[in-house]
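Removed: one protein chain of the complex. Kept in place: all other protein chains.
Moving on, here comes subunit A:
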Amino acid sequence: MQTLNCQQLLIDIPGRPSGRPLDLRIEAGQVWGILGPNGAGKSTLLHTLAGLRNARSGRVFLGERALTDLPRKQVAQQLGLVFQERQDGFPATVLETALIGRHPWLSPWQMETADDLALAERSLQRLDVDHLADRLVNTLSGGERQRVAIATTLTQSPHTWLVDEPTNHLDLHHQVAVMELLTEQAAGGCAVLMCLHDLNLAARWCDHLLLLFPDGEACWGEAASMLVPEALEQLYDQKLATAEVDGAPVYVPVR
């Protein structure tokens, strides 16, 4: 597998004078969480790492080759991105939406094969939305749409997952199910990098963390070394109370 990594990467946030350049390596088997307040650049970083936005400086590599030198189709076979916002204006059913995940793998004249269809079906089952297969996506609830989007990326079956707030709109059960799916992907040899707003989910499921501060400052490393209450309080500008429950640290905002 081609490891996603970046060297001296500075993301381009309008109005931000500078920041700490990032040197990240998202190895197979790792689950990375990006934490930071609103506007810190979490989504921008994900889009930059996926090659959808230009960096201010520095470069992103997939294996040995720069992302910009690779054909988009080849990138899409390696790299899957679940967006935070989606355009569901143009009508399409849930199954049709999941099947577009196969696009990078098919040549222009090729129709989806029975294997592609089976893969899409398994993904929909895995995300518990297979009973909605014939429904139009724009008639679904927010949480159902979120699961369809993750199922689409599962159908794409990339080696590296970039996920923008995977638990958005999801109920407690499905939050856990999605985090389990992502860690399971990592255990199976994929690399996962996700933006999260929930400290407790991050503490529970991520083995590496990247903290993005609003002024462009950043630090990253193994989760245990990053989950320092003082650092987190500074990150969110919010007093936190800490406890340990069920073997994982729990952070609660102080009123």
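Here is the rule we use: a residue touches a chain if its C-beta (ideal position, glycine included) is under 8 Å from a C-beta of that chain, and two chains touch if they have at least 3 such contacts; residues count from 1.
The rule is short, and it goes like this: contacts and distances are computed from a predicted model.
Undergrad: Given that one chain of this complex has been left out, which of "Cation:proton antiporter", "Phenylacetate-CoA oxygenase subunit PaaJ", "Response regulator" or "Iron ABC transporter permease" is its protein name according to UniProt?
TA: Going by its UniProt entry, the chain not pictured is "Iron ABC transporter permease".
Undergrad: In the complete assembly, which of A:G39, A:G63, A:P91 or A:G189 touches the absent chain?
TA: Only one listed residue reaches the unshown chain, and that is A:P91.
Undergrad: Any idea which of A:Q30, A:Q77 or A:N200 touches the chain not displayed?
TA: Spelled out, the listed residue whose C-beta touches the missing chain is A:Q77.
Undergrad: To test your reading of the contact rule: which positions on subunit A touch the chain that is missing from view?
TA: 47, 50, 52, 71-77, 79-81, 83, 86-87, 89-93, 95-97, 100-101, 103-104, 106, 108-109, 111-112, 117, 120-121, 124, 130, 133, 136, 156
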